[in-house]
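Missing here is one protein chain; the remaining ones are kept as they sit in the complex.
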Amino acid sequence: MTTLKSSNFRLVGERVPRHDAWAKAKGEQLYSADWALPGMLHGKVLRSKYPAAILRAIDTSRAKALPGVRAVLTAADVPHNRDVTKFGQMRDVGAGFEGLYKVLAEVGGKIRFKGEAIALVAADSEELAERACALIEVDYEPQEGVFDPREAILDNAYLVSSEDASNVIMRTRVEQGDLEQAWEKCHLIVENDYYTSPHEHAYLETESGSGWPDENGGITLRVGTQVLEHYRTIAKVLGLPHTKLRNMSVPMGGGFGGKEDITVETYLALLVKATGKPVKMVWSREESIEAHSKRHPMYLHYKTGVDRDGFILAQEVSIVMDGGGHTYLTPWVQMYATINGSGCYNIANLRCESVSAFTNNTFSSANRGFGVPQVNFCYERQMDCIARRLGISPYELRRKNLLRNGDPLATGFVPLGHVALDQLLQQTWDKLNQTPKPERLPDGRKVGRGIACGMMGYGRLCFLHDISRIGIRIELDGSVTLRAGVPDLGGGQSSVLAQIVAEELGLGIEDVRPLIMDTHMTPLCGTTTATRQLYMSGNACLAAVQPLKERLARKAAAIIRDNQWPQNPATGYIWRPDIEHILGHLVFADKKIYYGPDPGKNVDFVAVVAHVSNEGGELFSEGQFNAPFTEVPDLNNIKGQILPDMTYTCHGVEVAVDEATGDYQVLRIVAAIDCGKAVNRNSVEGQLEGGTAYNLGWLREDLAWEQGITRANSFATYLIPTAADVPDIETIIVESRGGLGPYGAKGVGEPSDNSIAPAIVNAIADATGLEFNTPLIKPETLYLALQNERN
Amino acid sequence: MSGTLQISLKINGESRVLHTAAHSSLLNLLRDNGYFDVKCGCEQGDCGACTVLLDGIAVKSCVILAMNCDGHEVRTIKGLGGHDRLTSRLQKAFVEHGAIQCGFCTPGMIIAAGDYLRHDGRADREQIRRAMSGNLCRCTGYQKIIDAVYEVAAELESEVCG
Partner (left out) sequence: MKDFAYHKAPDLKSVQQLLTEFAEHALPVAGGSNVMVDIRNGRLNDRELIGISDIAELQGLRFSRGKIIIGAATKISEIAVSQLLAAKAPALWMAAQVFADPIIRNSATVGGNLAYASPAADLAPPLLALNADLLLLKKGGKRKLPLADFFLGVNHTALEPGELIASVEFAANARSAFYKLGLRNAMAISIATAAAAVKRVRDGSISEIRLAMGSVAPRPVRCLHAEQFLLGKQALHIDPEALAQALVWDISPIDDIRASAVYRRAMAPVLMQRAIARACGGCADEVFAGKKSADEGRAGA
């Protein structure tokens, strides 16, 4: 691909208002719950009240007898209640592990977590559906359960599932060099145990949607999801061909990985099929918190050895992951955690081993960062502990060890894209320390500063054989319809595609209308997960637009050549450059196609479209982008290219600690990222700021799990940051042009949130000397630790 | 769900006679009648997505008893944009600053910001943060929301002074 100078861009790199911003500002955007059809029923899920139990019997007769109740379904009513997934491109092709999924809990089997679905109800009103749920009699035999994955992996542990002989979900490992030899050369070895707490996505929109029966036995859903491709699984559950289960999906009110697994879709489809009527389902906030996935809690052990100068010689990591009650995405998350365990440093000798296990906690799955925030927290805490022990600055220690261009990752693979870590570290450190750090604030609070780096992939695991397809149709008035099965969860996933098409065709973003998220009417773009949409679908956009652009350019060149070179009135002689020369100098801008050397020679975009149309030329194009494909790696020693490329970040933080109460406030945040190329500057900053606040919240958000019960199951108790809790965020956007996405862009969505949490805890350590081994630090935690220190 | 009680109120300038249950919230009354621009995020006053104007004052409609609004006037974001100059300016600022990501909190945010500015809110980032602290946003980190409100506040101040 040719490298363009940024001055060549008209839209790319600008703060372009998103195509859907006005609709959202005006309240016109309709989300999953904002829909009603005549005669629509209301669906409810009956959920387990125990985290661990044997489901002895279900009696639905009283619920069914209630007037106005149209369907009561249990596992026995589900055509294919079980599904198995494996690593690999398709759910049915692959290796490495097998994960069993059940739509509804089965009689005779075990309930695996509180909130597991047992029965479905559809009724004339929401209140009736709730009453019917209350009338379903469930015979539970409560079990002791197991709630700590370290106990769950022991031989005699309580078995969470009735189908498996062990609670272990998967074991995997990555290894380089010779650890044993390396330890002997170390000047200092720092060893710590860490625990990272579960984290709730807390999108403002709870899981919801509607569905209705269509002609010929088809079912149509209207449900926002991060993964349109789930329609295949939903069809399979119902015993329908893939063609008959359609989701005309809608933008989400936030996702962050929590809408990556199936939420309401299967339940709706089953109820629609059972009743033959439209059904709507909206989860309450409490239901949402109790029934959808969480960020994996992890128990980690880190052992890091350095030489006298602070160069890391060896690092050994072991991880025990809490998968909760069901497999879901645990093995994939585990891969991310394992290959990123040793961090964004050049370490010759390393080992990272991990095991994931079932417990009777809420199941764990994708949550912004996908296993990386946990290890990022630990390796960046390790760095500060080492720096303090060696008496060198945390900046200096990092600078010495950071990955640079040409350095291999833990799997031995050298990243394809640019590695900007030292630049990010330098700029963040300088900005954070522009002014000298005060010892205390005038009100007496102690001040601390901390810094942390981070690294995370964009694009899915290469062995998943990821693709994205985009469709573009140029309308006869010169506007463009962009068809993309791109789930938009709020990150601007679809708007950036419109921007790319507009850039390429010389149009305004308002000239491009994205029609998105339909399983069968838009080309599938793949999942909005893994920070992949700009990379994958952005490249697919370029692939789709290029043939159209070329066709239009050729026509424009002909028109310009034929009509716009002056004729000598005396001789009638016309000198004209040849078509290829003109083609090489055409510029698409301002809804025109210009001959670059003489912009007076140009033709309206719409006129060219008319000509092409008139001649029967195609004004339609689909393009596909394929990510690098690899095979499923050996789980005993993961090697090679696991992800397409990495994005790098750095966070700097200043905190103030009130030592008398343990309360602390983040006063300043510097956040830096190499986004490769900022396609939409507002969106890049928005992701960085949003990601920063998201994991700033991780420090205080406490689900208060107690033996499988989520005590903080509402927004009154699960406290995410308000505007008054987040300071101004000073962003540093580096544009190395060294990414694999369009124009050299990298993905930023998930990487944005990784390094903030350790930076804050490092700052608290700087202020107080307390070395916390968990991100969850409430004022009480800090106060008690200070008391301990004093005694 | 429609109830048995009749309620008369003005919604977005239009007189409506609707039916509701005695215990219904204003939020449910509005959404049951198709005012989907009022979002529901928690149903207990903790997120602010359902913020509307009741007699010109911003309230969280999920914790307002619908029947208490009998004879009163409600405005949702759709009844403000294009009609109310301040709201239109805020909408423009939100759009241009990139203050909107998923957009689920946006109607409530804009109404809360309008409430602050209508009550002599200053162009002061700390005060704006406090004024917006009843409306949760999980996407933006609030930065660009504060930027947008600050810009309108500063413009208003300079208009008053100039």
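Order of writing sets the labels: A and B. Residues in every chain begin at 1.
The rule we apply is simple: a contact is a pair of C-beta atoms (placed from the backbone, for glycine too) under 8 Å apart; a residue touches a chain by one contact, two chains touch by 3 or more.
Small disclaimer: the values here were computed from a predicted structure and weren't measured.
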Displayed chains contacted by the hidden chain, counting the whole assembly: A, B
Given B:R16, B:H83 or B:H119, the one touching the chain that is not displayed: B:H119
Contact partner of the left-out chain, one of A:V84, A:L154, A:I574 or A:A704: A:A704
Residues in subunit A touching the chain absent from view: 127, 131, 441, 443-445, 656, 658, 660-661, 663, 700, 704, 711-712, 716-717, 719, 721-725, 778-780, 783-784, 787
Contact footprint on subunit B, counting only the chain that is left out: 5, 21-23, 25, 43-46, 48, 51, 54, 57-60, 62-65, 67-68, 70-71, 112, 115-116, 119, 126, 130-135
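Everything that follows uses one rule, which is that only the chains that are shown with their structure count from here on.
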Euclidean distance of C-alpha centroids - subunit A vs subunit B, Å: 29
Interfacial residue positions of subunit B with respect to subunit A in the complex: 1, 34, 36-44, 46-47, 49, 76-78, 81-82, 91-92, 94-98, 100-107, 110, 125, 128-130, 132-146
Subunit A to subunit B touching residues, read off their complex: 15, 17-18, 20-31, 33-36, 125-127, 201-206, 251-256, 282, 284-285, 489-492, 680, 682-683, 685-686, 689-694, 714-716, 720, 722-726, 728-729
